[in-house]
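The structure appears below as structure tokens.
Yeah, one chain of the complex is gone here, protein chain that is, but the others are all in their spots.
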Amino acid sequence: MDKAKYQSSRVIHCPEFLDGHSVEIPILKILKQDGTVYDTAEMPDIDQALALKMYKTLAFHRVLDERMVAAQRQGRVSFYMTALGEEGAVVGSAAGLNDKDMIMGQYREQGALMFRGFSLENFMNQMFSNELDLGKGRQMPIHYGSNELHYMTISSPLGTQIPQAAGYAYGQKLQGNELCTLCYFGEGAASEGDFHAGLNMAAVHNAPVIFFCRNNGYAISTPSSQQYAGNGIASRGVGYDIKTIRVDGNDIFAVLKATQVARKYAIEHNQPIIIEAMSYRLGAHSTSDDPSGYRTRDEEAKYADHDPILRMKNWLLAQNWWDETQEKALFDTLREEVLAAVKKAEVIEKPPLEELVTDVYDDVPAHLQEQYNNLKEHIKKYPDAYPVTAGRIK
Amino acid sequence: MDKAKYQSSRVIHCPEFLDGHSVEIPILKILKQDGTVYDTAEMPDIDQALALKMYKTLAFHRVLDERMVAAQRQGRVSFYMTALGEEGAVVGSAAGLNDKDMIMGQYREQGALMFRGFSLENFMNQMFSNELDLGKGRQMPIHYGSNELHYMTISSPLGTQIPQAAGYAYGQKLQGNELCTLCYFGEGAASEGDFHAGLNMAAVHNAPVIFFCRNNGYAISTPSSQQYAGNGIASRGVGYDIKTIRVDGNDIFAVLKATQVARKYAIEHNQPIIIEAMSYRLGAHSTSDDPSGYRTRDEEAKYADHDPILRMKNWLLAQNWWDETQEKALFDTLREEVLAAVKKAEVIEKPPLEELVTDVYDDVPAHLQEQYNNLKEHIKKYPDAYPVTAGRIK
Amino acid sequence: MAQMNLLQAINDALMIAMKEDPSVVCFGEDVGHFGGVFRATSNLQEEFGEQRCFNTPLTEQGIMGFANGLAAQGSVPIAEIQFADYIFPAFDQIVNESAKFRYRSGNEFNVGNLTIRTPYGGGIAGGLYHSQSPEAYFAHTPGLKIVVPRNPYQAKGLLLAAIRDKNPIIFFEPKKLYRASVGEVPEEDYQLPLGKAEVVKTGSDITLLGWGAQMETIEKAAEMAEKKGVSCEIVDLRSILPWDVETVAASVKKTGRLLINHEAPLTGGFAGEIAATIQDKCFLHLESPIARVCGLDTPFPLAHEKEYMPDELKTFEAIMAAINY
Partner (left out) sequence: MAQMNLLQAINDALMIAMKEDPSVVCFGEDVGHFGGVFRATSNLQEEFGEQRCFNTPLTEQGIMGFANGLAAQGSVPIAEIQFADYIFPAFDQIVNESAKFRYRSGNEFNVGNLTIRTPYGGGIAGGLYHSQSPEAYFAHTPGLKIVVPRNPYQAKGLLLAAIRDKNPIIFFEPKKLYRASVGEVPEEDYQLPLGKAEVVKTGSDITLLGWGAQMETIEKAAEMAEKKGVSCEIVDLRSILPWDVETVAASVKKTGRLLINHEAPLTGGFAGEIAATIQDKCFLHLESPIARVCGLDTPFPLAHEKEYMPDELKTFEAIMAAINY
């Protein structure tokens, strides 16, 4: 009466209930905060080049986040979101992929894009919605995307990318190109109906997709204790029969290892995988948020000690692959570069008026062309009222 | 970094994956097909009166289903759905409730309504959408509902009742009236996003609701092997931390026992419960369906041997609470009654035209009153074209 | 040419599309081996295998989410929603995702390969949830295209065009006509244009506009009116979004009168959009108010379906009222 693969179920004659405690969920840890590796740990595939690339990405991430929060306070950008404290989970997982694997993010995964080489200019142009923005100035800051880098443009509605990732990965399987999709989402977004739909579709149709949950303890003000009653997101893997692993999200090697193993399995077996990375959102949800309204400084301080970047640095120092001089030079340069890039991007013009009506369809249909023509005439009549576009209308 | 209640998680240093096999799901069985009870089984609370009430409900169910399928073939009703082979799961669970508990069904749970005493006339009036139908002739056959009997009117969109049941039960808890809600759904409907939303809401907000999944192996033509990859629906309880039990759905005592225990727990602890009843949809999905297009006669025959009604009869005979004479008399009477009721209901007039516009809102708003007035004038002009209502328009 | 009913025409279009392009994939609830509850996808799994035609779990939001991802990847998904009444769990995936995918990404990504097929409309004693005509809910969404065929010939040609068009399209199939509408359909591949209305019959006194199954109703009403000496021009809109303002306006400028007919409730239905546009474009030509003959502002009923429907008698009455205004 059920799938053959679960045939052997035990018969009982008195009621017995399962619940969240019926399965124990171990957590994978490889790197300690002091930069040493657990004795019995199986290290991920990593060499000096990769290690330094990862670390430089982390540094860039930290600096960009710092500077952009400041830029937002100064009113230079309207909005920003940091990944403070969670950088390791994102950079570690991105590093475990093939650069041609598709990444579908939620919004706090700029680290993955950095790892793939999205330029500082590209970040800036998006945030300033200027005419060089790949997204043509249409979305709020941090909604990056790049076809070239196989990083799907971020979309604000939460959870929608989860079933999309299943579909994308199914397409990759059909084409037999040995690539997979990695889909990031928060533990909050995992409450959406789309989560259930996406994981179930992937499991039933054997899509090579890695569902990567960043469990950072909060969805804006809502703590995870009010988000779900089960043992995190990993405990749901049982119900979908999806291979699932929980990792210390602040341990970049645990994340990298899990992702490398997951990717191999996903592609070899055409199967989805769940990785749950346990971390903590050390910063505000976004520049519009003030966490003091819902949590204590004490709580924050407790997690600040688990900084994933410092942890990796400690390891690099121990390898003699890095020193404090390099450290200072790197951060100084990054700070300068970011500041210069802000100054450059903020003076670039906004996209021309045409871009208001392109890309709604592949072509501009007649009714929209008519609306555009009327708008153009109107702006010509009142150029002062539309300073962003009036100057460039012919 | 996760809820305190799961603190003790084991630390690992090499990847290990959980999956659908990480938890074993036992199945509760009490009554054997031959009518004897397993040696060590804990019987449900049941006396002769309840046993006979349950059995008579089953008999009524079987007869109504038989006759209405025939009536549909004769073109007397437009549509029907039987619960052939699954009657035990529904009647057994209804019998485990307080009659004031709310029941929210999917559509194949007429047995619960029968158990609560919905009259034969009420069934018929609904199916013939005549003017005595409590639902005022607005929905397809089998969309029953009764406020008096605390049985929510059936709604065709699948899964929507699942989060509704969580909300209903939450309201019952707020009012402190020691009642709960039982929500039926199929293993197919459990793929809807609303399933995830509803179970998670119930678990987080401690709603006394019993989620009762009828796992009958099919959603129309789709076998459960193409519906989910996990070990049935019960395996999902782990992820929500909801107390979960799987029962043999053709074993009415296992179902009754599980429901009695579940109800007590739900109300005493303000907690949701999942019951998964394993059964088989012996008949067609509905009178519009022909299963020969997607499964074999052999498969059907295999499951026909597990008839839950025969199983209960065997037990009753063994108790000397029932005999073949009574059996024959009961079925004969039921068949006659049903036939007579069909004849009676099918000649009752359809609801008057007003009912087309009432209940859209609490009152009929002006624009709808105007539409109604125009329609009335129109029908008066062309009475022959609107035979259902023309005769009764003043 | 072959005689086909509307289901066969659709099945034929799907066969052609799948044969031509190995990246075309068909899926939905019961769409696989069984061929769909209406059998529109019959034999596709046998022909093209389980990877390209399959049953999905019962989740419309999952179907559409999966389809969006598949389209973004470059495959050509044709997703079925079993009844249009059940498209609403997928509303977010369609309205917030499919429709805005290209725009929000600056054309870095798009889901233009997507086609959604779904049976809509009354006529099968389906009550509230097997009868709805939800086209207007989607017509307020820039980025989508919406198409409704009226007969087998149209269905095949429009569906092939929809599958190949580079925009996400909802293709509403009038299920009442699935078996009832039979006609000559070329066996070969052909396409009919999207975004173009068709003047089905020319006339001089009033323009009657509709789509899908209601075209038959309009034709019957026109016959009645012709007997009273009223010359009707009949236009099948075919595409609801973008819609062919030009053809409709030209017709109304000629006839001076417009009647629009749809099954969906009056308020907020697409007839409102058409009336608003045409009263603007044709203000000085209109000899009577634009008439809307639509469903009542109620959920779709069962016992009173006949009374609810914008049938030929109501349409005829409205024609005469417009003429005698």
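Order of writing sets the chain letters: A, B and C. Residues in each chain are counted from 1.
Just so we're on the same page, contacts are C-beta pairs under 8 Å (C-beta built on N, C-alpha and C of every residue); 3 or more make two chains touch, one makes a residue touch a chain.
For clarity, every value in this text was computed on a predicted model and none was experimentally measured.
In terms of the touch definition stated at the top, the absent chain reaches A, B, C within the entire complex.
Across A:S156, A:N177 or A:Q319, the single residue that touches the chain missing here is A:S156.
Only one of B:T57, B:T82 or B:Q139 touches the chain withheld from this view, namely B:Q139. For the chain left out of this panel, the touching residue among A:T57, A:Q172, A:Q227 or A:Q271 is A:Q227. The residue from C:V76, C:L128 or C:L158 that touches the chain not shown here is C:L128.
For the chain left out of this panel, the touching residue among C:L7, C:V25, C:A72 or C:A136 is C:A136.
Those residues of subunit A that touch the chain absent from the view are 78-79, 129-130, 136-140, 143, 155-159, 188-189, 191-194, 219-222, 226-228, 288-289, 293-294, 350-351, 353, 355-357, 360, 367-368, 371-372, 375, 378-379, 381-382, 385-386, 388-389. Residues touching the missing chain, restricted to subunit B, are 102, 104, 133-136, 138-139, 143, 145-147, 152-153, 155, 157, 160, 162-172, 174-175, 181, 193-194, 196-198, 200-201, 204-205, 355, 358-362, 365-368 (touch as defined at the top). By the touch criterion stated above, the residues of subunit C touching the omitted chain are 61, 85, 88-89, 91-92, 95-96, 99-100, 103-104, 128-129, 136-137, 139-143, 241, 264-265, 267-277, 279-280, 283, 286, 288-292, 296-299, 325.
The working rule: only the chains that are shown with their structure count from here on.
Across all inter-chain contacts, the pair with the most C-beta pairs is A-B.
Subunit A and subunit C have Cα centroids separated by 39 Å. Multi-chain contact residues of subunit A, defined as those touching 2 or more other chains: 193-194, 196-197, 200, 204. Along subunit C, residues 54, 57, 59, 61-62, 89 each make contact with two or more other chains.
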